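A single protein chain has been removed from this complex, and every other one stays in its place.
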Amino acid sequence: MEITFAVLLWGVRIAFLLLLYLFLLRAFGVLHRALVAERAVDGATRALGVLIVERNAGHAPRVGERFPLRASTSIGRDAGNDVPLSDEAASARHAVLELRDGDWWIEDLGSTNGTVVNGTRIERAERLHFGDELAIGRIALRLEKGAG
Amino acid sequence: MIAVTRRRPELGLLFWVGALGVTGSVAVAAAEVAGFRPQQLVIPVTFIVIAFALHLFLAARGIRGDQLLLPIAAALTAIGLVLVQRLASNLLVQQLSWTLIAAGAFAATILIPRDLTALSRFKWTWALLGVLLLLSPLLPVIGREVNGARIWVGLGTVTFEPWEAVKLLLVIFFAAYLEEFREVLSQTQRRFGPIPVPPLPYFGPIVAMWAIAMVVMVFERDLGATLLFLGIFLAMLYLATGEAFYTLIGILLLLVGGYFAYHAFGHVAARVDVWLHPFAEDVRFDSGYQLVQGLFALANGGLFGAGLGNGMPDRIPVVWSDFVFDAFAEEVGFAGALALLALYLLFVYRGMLIALRAPTAFLQLLAAGLSFIVAVQTLVIVGGNARLIPLTGITLPFVAYGGSSLVTNWMLVALLIRVSDLTARVKGTP
Partner (left out) sequence: MTRSIAANIRGLTLTIALAFLVTSIGVGYWTLVSGEELSADPFNPRLVAAIRDRPRGIITDAANNKLAESVQTANGYKRVYADKTLAHVTGYASFQFGASGIEAAYAESLIGQDPADPLSQWRARYLRERVPPGSVMLGINQAVQQAAVAALGNRRGAIVAIDPRNGAILASASWPQYDANLISDPATEDAAWKQVNEDPNKPLINRVTQGLYPPGSTFKIITGAAAIENGVDPNAKVRVDDPWQADKSWGTYFVRSSSRAHGDYTMADGYRLSENIYFAKIGLQIGGPKIAEYAQRFGIGAPSRCDITAAKGQVSRTGALDRPTLIADTAYGQGELLVTPLQMALVAATIGMGGVMPTPHYANEVRDAEGHALRVIAPGPSGQVINPETARALTTMLVGAVEGPGAFAFAAKIAGVHVAGKTGSAENPSGAPHGWFVGFAPAEAPTVAVAILLENSPKGGEDAAPLGGRVMAAALGK
């Protein structure tokens, strides 16, 4: 019994040291992956995009207007949005267009009338490519490369 | 509506933290005479629950950015709980309570202020608050003197050290002030050869603020805090200006000041003498006793340690706050001690990386300054424990017993996470 207990005890002690090192190594791994992700974004944000108005409802926004995109661009009826759309059919905070790992994503923020991409209404979030068309309310916007 | 973030890597790491905490606690408990009792697992399990709760809190708030700082801080705190259980089990519940308060402070710092740049706008408020906090231990009723240093404030039975909070305020103030100072510096730069001439009206307030901090700490006879404030000042100055010259002047001031302090203050002279000759006959049983026992503990550790629960830490006076590192190294050896140092370095490194990516100068200086605080605290106390520099009263962040230190350090983690979150929102990382 004495021996078994002693062996178990030493097993726990060794386990502690091992866990300490395993945690350290995993933490390094997480850091490394985070750095890779960050670098990818930093690289990608040099080639940001632009939203060009294709079709509007009424006067604003002007057709052909270009909205330069940031890494995270908010779209909606509220004036505080990066891309303000004065359309009744658009919610105050309608959607957000985000750069994630170098890809553009449109995310619907739970709007009343939904967001349409290339004619199809999206579930919640959808990946966009350059040339895709976004429809919010009665306004259509096209995602293009460039600075605006 | 705030989007919830998944934070999977953080969750994964927290499981490892949990395993670490439980294993350590079991090892320490099993080595005791009373043996292992399942109810002793309450403490580590409670802490793990707290850590996971913080994780869920961050996820629910949609906090993006870094996922490494919380697990590392949690791992260090978990190790700290294991060590308090080992070295001063009567203080364990108290330490857990402080951990709970620290978690609350962490959550509060995540939530407020809503806009981090508000920190830079109220810099003079922070400066004033800092000075008041520094002076509070000198007040008659609530100030307390412990072991010759008057740095404590007590409200009822609870005591804490205000200077711990001041170190955060100081970094915020310096970061805000130096952001402006940098702009001025880049416009009106004059030099005498290699020596830069700083525009004095702008240099004045910052030196004054620093001088106040130094004088107060000297008055309150806390060697460690004085050293810490000097280090923070020099580091922030270097970060903002890049002038090695200021750092050199600062180090010179330190040496000159140290020389005068050695001759003027008995307790400074005592610390330096112990550092230089700890094994001398008239020192080792008296003022050098603590350090000598600490060094023996290190020597007993060897490569893999004597085993958790198998060392002899009760030979070291006040081991749970001043000499945790030596006690830890005795039981887990050089291997374990190296891993611990690596954890701290990883934490600091991550903080510096966050600083590099931060979008504004203020945030860069803030994050770098906060990371520097953790680095310098660790280096100073481990250096003192290993007789590389004289011993000071600074405690090992997250690990040593001490409430004020734990709370302010977790607030520090929260601030760094917020900077990282802000950066992620601007630059667009998940």
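We call the chains A and B, going by the order they appear; numbering starts again at 1 in every chain.
Assume a residue touches a chain if its C-beta (ideal position, glycine included) is under 8 Å from a C-beta of that chain, and two chains touch if they have at least 3 such contacts.
Predicted model, so just to flag it, every value in this text is computed and none were measured.
The chain not shown here is touched by just one of B:A107, B:A386 or B:V426, and that residue is B:A386. Although one chain is not drawn, the whole complex shows that of B:P113, B:G204, B:G266 or B:G302 it is B:G302 that touches it.
Of the candidate positions B:P71, B:G333 or B:G402, contact with the unshown chain belongs to B:G333.
Take chain B: the residues that touch the chain left off the picture are 182, 185-186, 189, 235, 238-242, 279, 284-285, 292-293, 295-303, 306, 310, 312, 315, 329, 333-334, 337-338, 341, 344-345, 348-349, 352, 355-356, 361, 364-365, 368, 372, 375, 379, 382-383, 386-388.
We take it that only the chains that are shown with their structure count from here on.
Between chain A and chain B, the centres computed from C-alpha atoms are 35 Å apart. For chain A in complex with chain B, the residues that touch the partner chain are 8-10, 12-13, 15-17, 19-24, 26-28, 30-31, 33-35, 37-38, 41-42, 45, 70-72, 98-101, 107, 109-110. By the touch criterion given at the top, residues 1, 3, 9-10, 12-13, 16-17, 19-20, 23-24, 26-27, 30-31, 66-68, 71-72, 75, 304-305, 307-310, 332-333, 335-336, 339-340, 342-343, 346, 349-350, 353, 357, 425-430 of chain B touch chain A in their complex.
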